[in-house]
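The other protein chains are all here in position, but one chain of the complex has been omitted.
Here is chain A:
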Amino acid sequence: MTQYDQMFREEGNEQLEIAEQALLSYESHADIRYIEEAFRALHTFKGGAHIFALTNLGDFAHMIESVLDGIRHELLTDEPRIADKLLKYLDHLKKLMNDPELKDSQIQLKNNQLVKEIKALSSKISDAIKKSDQSKETALLEAFIEQEDEENISTYYLTIQPLIDIETGSGHPVFGILDDIQEMGDHKMKPAFKNDNSIVVRWDLYVACQATREDLEAQFMFIEDEVELTVHKIANFNLFNELGFEELLNVLDKTPTDQKLTELTGYVESLKETLVADSADSDTTGKGSKSGSIRVSTSKIDVLMNLVSELVTDQAGLKMMVSSSPDPQFEGLVENIERHIRQLRDIAFEMTLVPIDRLMGKFRRLVRDCSISINKEVNFKVTGENTELDKIYIDTLSDPIMHILRNCLDHGIESPEERSKKGKPAIGTISLDAYYSGAYVHIEISDDGRGLNIQSIQNKALELGLINENDKPSTSEIYELIFQPGFSTAQNVTNVSGRGVGMDVVKKNIEDIHGEINISSEAGKGTKFTIKVPLTLSIIDALLVKADHSHFVLPLQIVHKCYELRYDSLTDDFNKLLVLDNKQIPFIDLRTELSLDKTPVPEYCNAIVVKCRKMELAIITDEIIGEYQAVLKSVSEYYKHQEFVSGATILGDGSVALVLDADKLVEQKTN
């Protein structure tokens, strides 16, 4: 049918255009006729989509249709900007035309999000129906209730007895109907034949589906003078998920017809008793979960991670032993163990990671709702939603990010009129970009609004006594003032962003997980908040290096390149810059930086170029020992304020290696 696909695409688009035009007319002139027009166009579209097996298109169109139906019946009267929403759904439908299989994950995401949104609208409609006592709306009510509880499955027992001779393979419509019913859900059908030939005397059909008894009966409406039908609803859940049901059905095949129903009801009664017995999880009984994941308490994962880190340390010891007494068999064994531990470590680590995407639904919703409530139009752009972070971090970051987003919307983005005056697009933009940088994840939240007003921050700070009249704070110091408790320059307190409680809490939350938050801003152009949180918790792949007699560890993720060079080629000339591959790169020499001088300087040294914050820095060491799985241990308070150490690790021989905080080093050196 592919030759018609193109045709459908054209005609489908035409229908969508018609619906769009109708909705635009409705927006400017709320006449129900336009809704009817859009409804018809979508209905036609839906039919076509189903014919060409474009299920996603058809289903989505069906959902829009039900919203339109609600408007048509004046059940969605208080919904603001409904035409706007409907147009958004139509736009999505148009996009689906090019990707009906939802291959693009963006579209899929959007699809899921919109489906949720429409379902919320649908449930509003069904609430409205429930409130209104118009009995003539019952048909509509049924349609919506059915849609609302998708899990609402009942099990039916149907008997169909032909009143005329119906032979298998005769193409009688009853076969099509039975086919359709079996498509509805879990089922079992058993035909009985006359004298063992192909004439059917009776079908017993058990089916679990969402359809009502009336729906099932209506299926046979056009052959009701040719078959006799009985429909029994035997349970209001799916019996096919229950233990022993299918076995019971096998037994029933041999049971006399008149006793079948008694047997069935007896079985269901016995089930109900057990249901009552473990009513603790009565919400889920009878529905059977087929989820591919299990819930594990985080404390168990913590224990697991701990055990894995102990294993890693032990393994390092083992590796040292084997290098001192080479025994090929032993060596092979140790290598295997190392590989397995590495896999175990990775899996244990991954268990704690979730993509930041998980928060996006919440954020999108927040931006949308807020922008409506304060009458600002905002485009929310997200990149890097697949960036993974520790679950604990994700949970901790949710509130701070929401708070920042609210601030951007409320204080940052100007009103559409103000924006137009300034020559900016009337629709503001807030972007959230998440990306890995070194051993950290950066989350940048930026708006293209008015930017921070340095003067008013300063005035407010003076007023609050946070700074003195004579102070000459730098711009970044002024921005930092925002994080002081009780600070707010908002002229009017709105219900969207806070009353000055907040930014200090935001900072505290982020620092609690060893993260940082920074602000940069340009007057009239916008503000950017950068949140930086460590990616890893306890074990990292690292490069083990040596300077003088000390060992250091560098996260492997940030190591860009290693060079060998003569130690005497390092000079203080040129502002401590090194020329590597025709590029000037600032360097730090661990020996001089940390005053390590117990052993004479080597003739050759190693420059390890690390890349962080899109900048490069060469770290000079005596020797590169090799890759190493470092189990991070926190350092004592004394080291906490060091500028270059983020932790420590215990080497196989029990000695300690410091973990270099390359990010801080780079920051220090390049500023």
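What we mean here is this: a contact is a pair of C-beta atoms (placed from the backbone, for glycine too) under 8 Å apart; a residue touches a chain by one contact, two chains touch by 3 or more; residues count from 1.
By our rule, contacts and distances are computed from a predicted model.
Looking at the choices "Spore germination protein", "Quaternary amine transport ATP-binding protein", "ATP synthase gamma chain" or "Response regulator", the name in the UniProt record of the chain not drawn here is "Response regulator".
Checked against the hidden chain, the listed residues A:80, A:171 or A:600 yield one contact partner: A:171. Checked against the full complex, the one of A:27, A:186, A:215 or A:667 touching the unshown chain is A:215. Among A:47, A:244 or A:425, only A:47 touches the chain left out of the display. In the full complex, chain A makes contact with the omitted chain through residues 1, 4, 7-8, 10-12, 40, 43-44, 46-48, 50-53, 58, 139, 143, 171-173, 175-176, 179-180, 214-215, 218, 221-222.
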